[in-house]
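What you see is the complex with one protein chain gone and the rest in place.
When the chains are written out, they are named A and B in that same order, and each has its own residue count from 1.
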Amino acid sequence: MEQEKTLTKIEVRELKKAYIERRTKKRFYSQCGAHEYCPVLDGISFSIPTGCFTCFIGPSGCGKSTMFRIISGFEEPTSGSVLIDGKEVEGPSSRHVCVFQEDGLFPWFTARENIGLGLKDARSPGAQEEIEEYLELVGLSGFGDHYPHELSGGMRRRAEVARALIMNPDILFMDEPFGALDFVTRLQMREEMVNVHQMFDMTILFITHDIDEALQLGDKIIMLTDRPSKVAWDLDLDFPHPRDLSVGPLRELRREIYHRMGLHVAL
Amino acid sequence: MKRFKPLLSFLALIVLWQAGVVLLKVPDFMFPRPYAVAQALYEMLVDGQLYKNGVASLFRVTWGFYLALVTAVPLGLFLGRQRSMRDFLNPLIQFLRPISPLAWIPVALMWFGIGDKPAIFLIFLSSFFPLVVFTTSSVLNIRSTYLRVARNFGFEGKELYLKVILPAVLPDIVTAIRITLGTAWLVIVAAEMIAVKSGLGYLIIDARNSLRMDRVVAGMVAIGVIGLVLDYLVRFLERMPSVTWSRRRR
Partner (left out) sequence: MQKTRPEKRALLLAIVWLVVISLARFQLTSGGQTSEHLKIGYLPITCHLLLPIAMERDEFFKRHVEPIKFTSWPDMIEAVKGGRLDCALILAPIAISLAAQRVPIEVALLGHRNGTGLVVARGGPIHGPRDFEGKTVAIPIRFSTQNLALLSFLEDSGVDIQKVTRVELPPPDMPSALASGAIDAYIVGEPYATQSVLAGTGVILRDIREIWPNFISSILIVRKDALDGKRAKLDTLIRGLYNQGKWIDNHRAEAARIGARFFGLSPKLIGAVLLGGKVSYEDILPREEEFSQIASRMKRHHLLEHVPRLEIYRGWK
């Protein structure tokens, strides 16, 4: 296990991304200022070891989602490169599954059909059994025939995580997956993510705007600056779960992160 | 009680009609009494006129509409996904769409003569363009997240259409079906007044030419009733789970 972790899974080198905005669109998008050239990522570099749970934090609109789309292969960088297992990323792959910020369950399919989406022969008894296992894993047994609109927000997220997990991916991308949930549900989901990571031992890339969430989940936290963004702090955390943030070094780290983000809150 | 309200409104209409005809002393050849219409309706039911012409109208609407559906929906799906083809064909479709199908009647008669074919052609025209436009815009409105998920799972070609695009646009297509089928039923009656020698539209024009106002109104009643039934049947489509999700989604 220790040896595996030292293997590099993802290597990001000098990643840059800029959009060319048309002048007519400027009025609506003041962040780009008077320039037509609109840089989002300004040379981002980091590497992530295999099996690492990496959390990305940073001010909203700093380009985290753009960076995710590039690493997962949905978009091309302007310059720089992304290597996964030492190979350049060429496009999206079902080995690298994303859970998007917005609801990504297909509303026209039931929870069961959604979870079976990536399976080759979802109708076969074997696949059905597997789907049932994953429903149970995320606490949705009995809800398999419900449509997404019949499930609560937390249940929908769980179903989506199950849909990703059943693919047994190498890498799981999660872009603010719990941002829209209420506080208690979010705490529950956090706990479940820890379990999931321990059970599946996959590399997880996780965007969040919640610093506590990052501190509780991450083996590694990468903090980005405001747009055009760079890596502000690349921090390894080697603490056992469950983590208590109110005492000890974690409490200090939290204070430090707040400070570096320019937040002055009494903790 | 709630179930009987629609019946009540029809009853009110009949009472009002009877009262109007009697009080204003409207002669039968201007507008017949409800009873005369009911009698004409019964007469036409018994002598098979209603069945024969109703079947003729429904036959044409069915074929015209089905032909439009099986050509317009695939074309709409295709145009929704292919930007260059959309830029190329869209102006043409937008140009042809506002031309009333009735304006095509002379052309339809010239090409297809009299009989079922021109009427089917007119119904096809009345449904085809709206269906293409509805389907195309529906494809364009699919949430980009769903398309990303599809890419992530490596869906391509047939799988992409069957698992993502078609189910995503199905609710919109069902709505479009309901609207265009209503239009088709409007158009068939108008088309049959000119282009053919059978059907409910013809029944009305023929009754008029033989100065039978009671049969004219009876024909109108029959058209209304069939229109209601068609709409009711399409509502069944709207109740399928694969369609209801779009209305229940928060």
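We take it that contacts are C-beta pairs under 8 Å (C-beta built on N, C-alpha and C of every residue); 3 or more make two chains touch, one makes a residue touch a chain.
Predicted model only: the values in this text are computed from it and were never measured.
Contacts of the undrawn chain with the visible chains, over the full complex, involve B. Across B:Leu58, B:Leu89, B:Leu160 or B:Val221, the single residue that touches the chain missing here is B:Leu58.
In the full complex, chain B contacts the hidden chain through residues 52, 55-56, 58-59, 62-63, 66, 106, 109-116, 193-195, 197, 205-206, 208-212, 236-237, 239-242.
Basically, only the chains that are shown with their structure count from here on.
As a whole-number value, the distance joining the C-alpha centres of chain A and chain B reads 48 Å.
Residues of chain A touching chain B in their complex: 72, 74, 92-94, 96-98, 100, 102-104, 106-109, 117-118, 147-150, 167.
Per the touch definition, chain B reaches chain A in the complex via residues 143, 145-146, 148-149, 151-154, 163-164, 167-168, 170, 241-242, 245-246, 248-250.
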